[in-house]
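Supplied in structure tokens, the structure appears directly below.
Omission of a single protein chain aside, the complex is shown with its protein chains in their original locations.
Let's turn to subunit A:
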Amino acid sequence: MTPEIRSIGILGAGRVGTALARLALAAGYEVRVATARPPHEIALLLEVMAPGAEPLSVEALIATSDIVILALPLSKYRELRPELFAGKIVIDAMNYWPPTDGTIEDFERAASSSEIVQDHLAGARLVRAFNHMGYHEIEQEARPEGDPARRALAVAGNDADARAAVSGFIDRLGYDPIDAGPLMASRNFGVGTTIFGAAFDRTEMAQLLASAHQREAA
């Protein structure tokens, strides 16, 4: 069953976090943002960068949001407390990028960083999305449904209802969600893949994901 999504909580107030906050506000969601700092320390930042988004503590944000988005540097993932995320729909928008972020041992052996994040947040209904599009494009490229220039975003996760909920959210923001299946499939749109950083519409995206899936099965 897919619950109705009203409130979006974003962990991280960097370029990705604030871009997603503005998009979600424009689409009519209640938006909250939390960082490692106390809420009052990011109040000015949000007032200017995402007017209408509410600064909250990490705990309050997770407890009261229908979807939680991880938009923090991947190196901080171990600081996330798993017990807070039990049963939550969580979007992982992060990437493992050693040339800019340094080598992180945990991710060196993994085909997809999201699978490591899911292992850490074992009770979360984790969905990987938004990671393959650049932060300044996320905002500029949103288009209404039916627009021929509307781009597609891949969605992968082990919980079908969570995938559906995230897909509904993505659609309302201005992108065509393409269901890639289980979280394992997120390795097909990670760093270094054809999809990463490139622009595709729904037909192209569905084909690319399907052929990647077939290659794996072969």
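Throughout what follows, a contact is a pair of C-beta atoms (placed from the backbone, for glycine too) under 8 Å apart; a residue touches a chain by one contact, two chains touch by 3 or more; residues count from 1.
Keep this in mind: contacts and distances are computed from a predicted model.
Asker: Among "LLM class flavin-dependent oxidoreductase", "ABC transporter permease", "Phosphate-specific transport system accessory protein PhoU" or "Tryptophan synthase alpha chain", find the name that the UniProt record gives to the complex chain excluded from display.
Answerer: Choosing among "LLM class flavin-dependent oxidoreductase", "ABC transporter permease", "Phosphate-specific transport system accessory protein PhoU" or "Tryptophan synthase alpha chain", the correct UniProt name is "LLM class flavin-dependent oxidoreductase".
Asker: Can you say which of A:Thr18, A:Ser65, A:Ser167 or A:Ser186 touches the chain missing from this structure?
Answerer: A:Thr18
Asker: Consider the whole complex, including the chain that is not shown, and state which of A:Gly87, A:Pro148 or A:Gly192 touches that chain.
Answerer: A:Gly192
Asker: Of A:Glu139, A:Asp179 or A:Glu204, which one is in contact with the hidden chain?
Answerer: Considering all chains, including the one not shown, the answer is A:Glu139.
Asker: What is the set of subunit A residues that contact the non-displayed chain in the whole complex?
Answerer: 13-15, 18, 44-45, 48-49, 75, 97-104, 134, 136-137, 139-140, 191-192, 194, 196-199
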